[in-house]
Structure formats: C-alpha cells, structure tokens
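Only a single protein chain was left out; the remaining protein chains are all shown in position.
== chain A ==
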Amino acid sequence: MREFAYARARSVDAAVALVADNPGARYLGGGTNLVDLMKLGVERPDLLVDVTGLPMHEVTEDGDTLHVGALVRNSDLAAHPLVRERYPVLSQAVLAGASGQLRNVATTGGNLVQRTRCGYFTDATKPCNKRMPGSGCPAIEGEHHNLAILGASDHCVATHPSDLAVALAALDARVGVQDLAGPQEIPLADFYRPVGDRPDLELTVRDGALVTGVALPPLPAGARSAYRKVRERASYAFAIGSVAAVLKVDDGRVRDVRIALGAVASHPWRARVAERALVDAPATPPAFEAAAEAELAAARPLRDNAYKVPLIRNLVVAVLSELVGDR
C-alpha cells in the first residue's frame, strides 16, 4: 500500500477544501471498500480525509421527506423504524447486502460511490479501462458471467455492486452533495454517468464532491415496495440480479410503478420502458412479463451472461406479483 497522510475533517467545508481539486485525496467513511482497494493497489491516495466525525449521522424527517445522513451506517439504516415502516424496499435491500460486520461499518454515502467488483478492475496487474483509461477491457472476451447486460459499451461492461442504491433508484431518491460551489441535491438517476467511452468517469458530480446524504420522498398513498435479490449462495454474496419495485394498484390496474434493476449495468438501472408499459395496465403476471420483456429488448448480453435476461424478467414478474398478492 502506498504511504498516505491522514486528516480528520472538522467541518464539511474543511473536508471539501482538502479533497476538491486534489486528485490524490480521498474521503474516508467506513472504508470497507476503499481500504480494500488500497490494499489491492487499485486506489493509491496520498491523503485520506476522515469524514466520520462530521454531523451526517442522523435520519431526520422534514415534512414528508426522510433525510438520511451520508454517515448513517447500513445496519442503522436497515433497522430504523421509519425506514422499515415507509420504505421496506430499502431496509430489505440493505439487509440483502454484505455481512453484519460490514453493515456495522459501511455508510450510506460510501455505498453509493463504491466501485465495481469486476475482477479485472480489482486486479491491478490487468488492463482495465475504468482503472487505466485506454488499456482495454479483458472482461468482454474473458470472465464476465456476472457483468452487465444493459447500458454497457465496447469500453466497459462492469456492474455497480450496490443493493442499497437499487432501492434508492426505485424510491426516486435525491443525493445531497457538496463541492467548492456549495451544496446541491440531484436525483439519483442523474448521479451516475452512462458508461460511454470514459468508464473511469462514474459520477456526474465534480471530482472531490462529498456525498452528504440522501433524501427520500414519500411513496404514493397505498403504494407498496419490495426488494428481491438472486445470488450464487444463500447469503453474503453480490447479486447476479436484483429488483427493487414500488407498486400501487387500484381496481386491479397499475396506478404507479417504479422498477430498478441491480447487477445488470454500471449503475442502478431504472426500468422506465417497463414502467411506461405498465401505466394503467392490468396488474397481472402476463402484463408484468410483457413489460419486463419490453425493457430487456435493449439487453446486449455477452457470451456467458445471457442467463441474466430471463432471470431479470422472472424477478420482475415475481416481485410485482408479490406486491399485488400481498394486499
């Protein structure tokens, strides 16, 4: 690991001043991903700015919006009474990820900016366009059974590993960030950049911007939400496919639906084609299946991950059917 200096930030402004426009600096939250990447030589910061002392640890209500501070630990988020009551999909998604030990340390903000677990990205001896722009993407012809089927490019087929962020995508969450220009709030859907030819550029915010929290708008009255994840062992594994959904049904018809897919793209994939297909459609498995098929028409699977197409289709049908059947 490269040597680095360590500083504890006394304020958000001070933290941003230390990291903004300093490509060698990184914020340290829980560190569960960053410290690992430093051990692997993928991240080589010369300065860590520890932000865990900043006042971003609370879950607070502001009218009908719930604000989650960036430093709220995964385990506290999943167990929070208001989160469990209002946003079951979020609690379920967090609990579907990692382990008890990791959830006790990992933060809400860190989760959003964690890096892909693509084996070529995490192996510093291999080419990788995300880690070393222009070096190539061995995953396209190599080991890619758990990589992207949607939105990828000839430059990168990595997936975003988060469960939490998939739920946030379905919840129309907004991400609070602060940079030298001040604080701002942007929709989660606009927080991640499409892959294109610069997979090293993952976020739309400026380098050195600090995630300060997440804002959750209320769900439509009568809407229900759920998260389901498929993985290669029963627990403590990344998804090979996941679905977060919010559904409101009235008189047997879909009145409001939001669907986000995990482990299929470089960022949580909002299934807007499927959503549009379902507005005012009958809330039935055939309609759900047709909507999922419409979304997945854009899928471009690789040699070894075409299984994800029917897997996601079936997950969408299962989660939406469960949300109908539960009432």
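The definition used in the following text is that a residue touches a chain if its C-beta (ideal position, glycine included) is under 8 Å from a C-beta of that chain, and two chains touch if they have at least 3 such contacts; residues count from 1.
Keep this in mind: contacts and distances are computed from a predicted model.
Asks: Tell me the UniProt protein name of the chain this structure doesn't show, selecting from "Peptide/nickel transport system permease protein", "2Fe-2S ferredoxin-type domain-containing protein", "Glutamate-binding protein" or "Carbohydrate ABC transporter membrane protein 1 (CUT1 family)".
Replies: For the chain not displayed, UniProt's protein name is "2Fe-2S ferredoxin-type domain-containing protein".
Asks: For the chain that's not shown, point to the residue among A:Leu54, A:Ala96 or A:Leu147 touching it.
Replies: If we include the chain that is not displayed, A:Ala96 is the one touching it.
Asks: Among A:Asn104, A:Gln184, A:Thr204 or A:Asn314, which one touches the chain that has been omitted from the display?
Replies: A:Asn104
Asks: Identify the residue among A:Gly31, A:Gly176 or A:Gly213 that touches the chain left out of the display.
Replies: A:Gly31
Asks: Name, in rising order, the residues on chain A that touch the hidden chain in the full complex.
Replies: Touch with the absent chain occurs at residues 1, 3-6, 28, 31-32, 35-36, 38-39, 46-48, 50, 52, 75, 78-79, 84, 88, 91-92, 95-96, 98-102, 104-105, 234-236.
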